[in-house]
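Shown next, in structure tokens, is the structure this report addresses.
The complex appears here minus one protein chain, its other protein chains still in place.
As written, the chains take the letters A, B and C, and residue 1 is the first residue of each chain.
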Amino acid sequence: MSGRNLSFPKLCALGGDMGQMGIAEIHHVRPSQVRGAASLLLDRGWFIETIACLDLREGILVNYFYAHFTEPGRIVVRTLVQREEPEVPSIADIFQGAEWHEREAAEMSGVRFPGNPNPLPLLLSEDEESHPLQKAFEDRKPISNIVDEFIKAECWPAFISREEIEAEAEKRAEEAAAAKAAADAPAAPKAAKAAKEAEA
Amino acid sequence: MGVIKEFAEALKGLKSLIVGLGITGKEFAKPGVTVHYPRKVVADKDLVTYRGHIELVGSKNDPAMPPCITCLMCQSVCPSGCIKIIKHPPPKKDPAADKNAPPEAYASGLEPKTKAAPPAKEKPVKTPKGFILDYNYCSLCGLCVQSCPVDSLRFSTEFYIADPSKKAFVYDLMARLKAQAGTATAKEKE
Amino acid sequence: MSVFPKGDFYTRHFQPSGKEETLVVNMGPQHPSTHGVLRIIVELDGEYILRCEPVLGYVHRMHEKMGENRSWVQYWPNTGRVDYLHALAWNWAYAGAVEKLAGIEVPERAEYIRVITCELNRVSSHLLWWGAYLLDLGAFTPIMYAFDDREEIMDMLQMPTGSRLTYCYYRFGGVSADLSDEFLKRLSRFIPYLRSRLPMYRDLVTENVILRKRVEDVGHIDEDMCRRYGCTGPVVRGAGVAYDVRKAEPYSVYDRFDFRIPTYPEADAFARYMVRMDEIEESLKIIEQAIATIPDGPYLSKSAPKPKWSAPKGEACFAVEGARGKITYYVASDGGRTPYRVKLRSPSYCNLSCFAEAAKGVILADAVSILGSLDLVIPEIDR
Partner (left out) sequence: MNISNWTAPDPFVTTPDMLIRLVVGLLALAAFVGANATILVYVERKVAGFIQRRPGPFEVGPQGILQTIADAAKLIGKQLVTPRGSDGFLFWLAPIVGFLPVFVMFLPIPWGESTYVVQSDVGVLLILAFAGFGVLSLCLAGWASASKWGLIGAARAVAQSVGYEIPLLLAVLAVCFSHGSMDLMAIVKEQGGWPWQWNVATQPLAFFIYFVCALAETNRAPFDLPEAESELTAGFHTEYSGMGFGLFFLAEYANMIVVCSMATALFLGGFQGPAAPGPWWFLLKVYGLLLVMMWMRWTYPRVRFDQLLNLNWKWLLPLATLNLLATAVALKL
């Protein structure tokens, strides 16, 4: 996997093992660097496989999968976008095939791709407003729950500060607990009654 | 030259058309290959390998009862949630029955040991009371059969099934097993 | 002309740049040559296509979301239903991804079984495509001959898998049932039979001058276009690039078999046609070698996960060469009961995305020819 020397601007390149996880290289970039990576990869003869978004506690992780017709391996260019402003510049003018991948990612995960020539819904109905692949808050996991090493990497803090997320999570958890307690209090006798009925 | 070449190509094309006619002509003369359904059915060798809906297997001792231990593995693994096992309710503590039992005597140790073994702890009934399969939603993945720890499930080879109503495909597998056992014993008697 | 001036959402977005003298027609969602519910909005100038835009999503089932709310094992049946014509390749891609993620060993016999069944499934998929493509081009008979041969394959695949189309046969760490000797015998009888049928296919169709005129020099999709759109499979091999996942990222035991990657440099519909016809022969060659060398042993690993198993945390990607191209499963796990994210990269989806460019300026009949030569399976596009 060495000797490829893809030197596009990036935060860091870390992880990836073709044998272990089927991904040769993982490059972390800022959203603004996605286009640079794409054009460099196109010059080197890579083609786009797909775009996959992960909805995480830290934000939405947008993964661009690239593969090559003659070289083995798979390169993932990933970037993290904040949920408040989920925008990644479109690469549809570099890889035309990415237009559909972006449209799919946009409607499924709620990431916006400014510059996409045809930003219509692709698979869902045109009046669908929700993003099905966005998870509920309590289902969202921090990236450390999936891959540890990204947290250890120095590039991760560039995306997001860890404390912020934890603080928000704690706050949410407290709120949820309070709400639950409030809801449980009157519901408790009811629940007992229901259980009795079920037994009978 | 160009004209000659064009004509040669056209003739080649015509030849290919005639070859095509020859092939379909030959096939015309051959017998048909389709299975003429109501009159003929699929050969058994192709039928026995078909995985239809699941059914219960009779246990060795009692062909009308499955060896199922109601572990609910199949029910929980089913991706479509189409298996429903009804358990026997847990045995109720009957105070009258308790009175008949001579716990004190045993406790005292005065009873002769040769008389009888102490009554074993009442076993909870493990066989299912009911086993319902909603075949409408089944995707025939076979995960239930594979996950059954006591091999109580198998695939039926039934596929001549059709019904205008969805209700017809909600099978009571216990009843089915009983019916199968009944016909099997009837055959044996004959 | 237009009785329904408003049109629907997509037509409204499509129309504004249309000229007065052109005709905007909907090819689909119910159209004989879109092989299912695919809709293509076409702007016609006479018989020539000025521009077109595929509209997808009519059979969208949200497989990716379903992956997130059912357990690892429960996701199996979904994999067979993405591409119903080459279901085992999708089975394999999911199996491979999760096995990679969890480091599950697959017994050697299971690998051979996978190769045999998957290649057999590929042959059946190509046969169906052949018939359906000819149907697109107006010949009715070939599909019946193809079905005749395909029927035998389906009967054979039914022996281990128990189903005929949407197989759910592979498991983590192997397959769900062993191959019987009867199956292997029947298969080794079938291979020479199918080989003897192929010359008939060639004489009836491939050599036919009408077909040649319909597919030669039609629908150029060259290497550069494949790269920009991510086209794989017979499309890229028809553009002269010997790209086959079985060779490029060798998985399973494919490196033990001797087979060729058929390529044709013409990059037209005929090249793609020929690639598929050659692939049938190559697949038969692989199956033949696999039957000869299949080892004994267990068909399911002892460490195969139990039904309530959860994968360890991490992420994994696994690519498989399907009949239509590169199938990639990306799975991410947080160690929970369900996958955290499943991403399906379907080849038809990427192959279709280049249709708008490939069909620009061609005749309507050629568009049908191009569409057919991409070998689309709509449920795979919509997922």
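What we mean here is this: a residue touches a chain if its C-beta (ideal position, glycine included) is under 8 Å from a C-beta of that chain, and two chains touch if they have at least 3 such contacts.
None of the values given here were measured: they were computed from a predicted structure.
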Visible contact partners (per top-of-document touch definition) of the missing chain: B, C
Which residue of C:A87, C:V106 or C:L135 touches the chain not shown here: C:L135
Sole residue of C:V25, C:L184, C:L198 or C:A242 that reaches the chain not shown, by the stated touch rule: C:V25
Where the missing chain touches chain C, by residue: 1, 3, 23, 25, 31-33, 44, 46-47, 134-141, 144-145, 148, 204-205, 208, 210-211, 213-214, 363-366, 368
Chain B residues that touch the omitted chain in the full complex: 10, 17, 20-21, 23-25, 27-28, 30-34, 36
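The definition used in the following text is that only the chains that are shown with their structure count from here on.
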Chain-level touch network, classified as line, ring, star, complete or other: line
Most remote chain, CA-based centroid, reference being chain C: B
Euclidean distance of C-alpha centroids - chain A vs chain B, Å: 42
Gap in Å, rounded to a whole number, between the CA centres of chain C and chain A: 27
Centroid distance [mean C-alpha coordinates] between chain C and chain B, Å: 31
In the complex, chain B residues that touch chain C: 12-14, 16-17, 19-20, 23-24, 27, 33, 46, 49-51, 73, 76-80, 139-143, 146-147, 155
Touching residues on chain C, where the partner in the complex is chain A: 9-10, 13, 53, 56-57, 60, 62, 64-65, 68, 97, 100-101, 223, 226-231, 236, 241, 243, 248-249, 313-319, 326, 328, 330, 332-335, 340-341, 343, 345, 349-350, 353-354, 357, 382-383
Residue ranges of chain C touching chain B (in the complex, touch as defined): 70-71, 73-78, 80-81, 141, 145, 148, 151, 155, 158-163, 166, 168, 171, 176, 200, 203-205, 207-210, 212, 306-308
